[in-house]
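Presented below is the structure to which this report refers.
Note that one protein chain of the assembly has been removed; the remaining protein chains are unaltered in position.
For chain A:
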Amino acid sequence: MSNKIYINGISSISAQPQEVFLGVDPVEYSTNIIPAISPDYKAFIPARSLRRMSKVVKMGISAARTALLDASVPMPNAIITGTGEGCKQDTELFLEALLRQEEALLSPTAFIQSTHNTVGGQIALYLKCTGYNSTYSQVSASVEAALIDGMMQFLEHPEYKSVLVGGVDEVSKTISSFLYLDKQLKQEEVSNLQLFKEHSEGSITSEGAHFFSLSSERSSSTYATLQAVTVFQASNAEAVEAEMIQFLVDNEMPVAKLDLVILGNNGDSRFDYFYAHLQEEVLNETAQIAYKHLVGDYNTVSGYALWLACSIFRMGKTSSIFKLNKKEVQSPKSILIYNQYLGRDHSFILLKSI
């Protein structure tokens, strides 16, 4: 692909303060379902609208707005949102009322806001943006799907200057607690900071929103170039390794020249071997970092990894809290992000410095 895509604006709402990547002490949690730290939503959303909004919508609009401000883009050409589990809080409200009241006398408010495209639609409504608008919901590859479509927008419409892409997911009381039952979450409550020392099934979960303003033009706020994104299915670690090598070859990035890899290790003893295999073999000489011990695992958490990569490009370094091995890297020129969930929906994102 000849056209370059620049990331000119970023935002993050997660369970950690943003300064963690510069060395500020991370927040330690002792439950397996972790809430995101809310910014002052009133700075982004009128107070009268805030009351009716679930957290996923508040986080989504705030993060979208922040990324656009960061890129100095008043109006994007397109808005593409990823959400693995959508508006769980409103879904839960409506579903529980339906079951409790046996299908009688239901208020439509929660139903109206329960569809997966609520956040994308609300961002458009807030910005009065009539451009292209889509929402992807493919488990842990939802942000990646949004990025793939976002990159294609510039091929479809060479005149486009800005595409807003992001991911958002929230926790809810009952539906998130189901994750204990099917062992997506660890059965014992753990400290997030000890996640990689636990050798047990399941992980910890959280919520958050990450948006990115993509552009065909470099600007004074450019963080990185988005080189390539791929999503694939693989049944074993060797297949992931083969896919990674091919992906890097396709993008003219020899493994030896890769400066940093951001891995999605989540402490799940059943699936972390996908990462371990790469860590011990082909990426053995590459600086490796991880992040889910800080912000938990959820379907659009790779948005955090992408935000982290952009932040590292900008600052040239990161805090030791992220490090998985002893390899040091100053001012990386290339970063690869790898993620998977429950052995499915594997993804790579490749970025380069400008």
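The working rule: contacts are C-beta pairs under 8 Å (C-beta built on N, C-alpha and C of every residue); 3 or more make two chains touch, one makes a residue touch a chain; residues count from 1.
Methods note: contacts and distances are computed from a predicted model.
A.B. asks: Out of "SCP2 domain-containing protein", "Amino acid ABC transporter permease", "Beta-ketoacyl-[acyl-carrier-protein] synthase family protein" or "Membrane protein", flag the one the UniProt entry gives for the chain missing from this complex.
C.D. replies: Hidden chain, UniProt protein name: "Beta-ketoacyl-[acyl-carrier-protein] synthase family protein".
A.B. asks: With the missing chain put back, one of A:8, A:32, A:54 or A:142 would touch it. Which one?
C.D. replies: A:142
A.B. asks: Write down which of A:84, A:202 or A:332 is the residue touching the left-out chain.
C.D. replies: A:84
A.B. asks: In the full complex, which of A:113, A:227 or A:353 touches the chain missing from this view?
C.D. replies: Considering the complete complex, A:113 is the one touching the chain left out.
A.B. asks: Tell me where the left-out chain touches chain A, residue by residue.
C.D. replies: Interface residues of chain A facing the absent chain: 79, 83-86, 91, 94-96, 98-99, 102-104, 106-108, 111-118, 120-122, 124-125, 127-139, 141-142, 145, 148-149, 152, 155-156, 174-175, 178-179, 181-182, 184, 231-233, 299, 344-345.
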